[in-house]
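All protein chains but one are shown at their positions in the complex.
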């Protein structure tokens, strides 16, 4: 497989390419600072300006959240969980950090493979 | 395996049993009404008054969210995602309902098997 | 969800019911004796006389293998892995037993829920 890396779509000209890349892109959304030993919410989203279909043979079937080389959590979705209409997949994981983190998300499309987000650094005190 | 069904711990006398049952119990937390075609947040939690360990050989490794006979989503956690300390696992799934739902959650402990929540009915308009 | 328990279809009269039940039934197939510390093959199959569809919105998406209250392994399949034609899903797990086992399999159909096999006892020497 090809591991698709994040591309900022504002750098792209062609509408079809912007749509294709954006709707598969994974994003980590969380605060930049966290308290050690306390629950910390990390949102993983797929797509920003564009939405991905939720068809039986073409949907986002899982997202993963990694801290460096350690996978923390994975959420799998069944087709239809988003009502079989285009949308931005979204899940909030609550993790408990113990030291600084480098969080990366992955999104897996059943037709277009694996997509890696940018990495978000979180300072843990 | 045994499918452990939800028990209201206020009906129990023994502290050890209350702790054992509560820390494995899965809960579905969401509004009782939803709008068809709109994203709808469903929180799945494990434990209420008591917390479950997050040890390498003993932790909550996944939760599932079902609507009737259809599984909507599953979140898997790696040991250590909760900082290797006792806590209440928590994840928010964002789903898109199209008609009334009966939501049930399951929690899987690597030592004590599968636990079924009470079912929450959601009216979808 | 309903946890569907194994039913021997030779006890059933109606063809439609025999077909429905058999094609969802999970089976554990392995030797009845194993050597402690040695790899041991356990086949999990779904269906015996009847085959289940592999359609995008209707397929067997996972099977699990349990030893008593401990889940040993789970295999997830993508729709199309069986060529989008009816078949009997099949996977061989290689596990390493250390003491006597009680193996049970589960099959999950994306339309018809979770099905539990009969339990196979394995003597481990």
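By written order: A, B and C. Residues from 1 in each chain.
FYI, a residue touches a chain if its C-beta (ideal position, glycine included) is under 8 Å from a C-beta of that chain, and two chains touch if they have at least 3 such contacts.
All values derive from a computational prediction rather than experimental measurement.
Student: In the full complex, which of A:40, A:66 or A:94 touches the chain missing from this view?
Tutor: Touches the omitted chain: A:66.
Student: In the full complex, which residues of subunit B touch the absent chain?
Tutor: Subunit B touches the missing chain through residues 55-57, 61, 76, 78-80, 110.
Student: Quickly run down the residues of subunit A that touch the omitted chain.
Tutor: 1-3, 66, 68-71, 104, 108, 110-113
Student: Applying the definition given at the start, please give the residues of subunit C touching the unseen chain.
Tutor: Answer for subunit C: residues 36-37, 39, 54, 70-78, 80-85, 87, 89-98 touch the chain left out.
Keep this in mind: only the chains that are shown with their structure count from here on.
Student: Distance between subunit A and subunit B based on Cα centroids, please, to the nearest Å.
Tutor: Here the centre of subunit B sits 22 Å away from the centre of subunit A.
Student: Could you give the separation in Å between the centres of subunit A and subunit C, each centre being the mean of its C-alpha atoms?
Tutor: 32
Student: For subunit C, which residues are shared contacts with two or more other chains?
Tutor: 110
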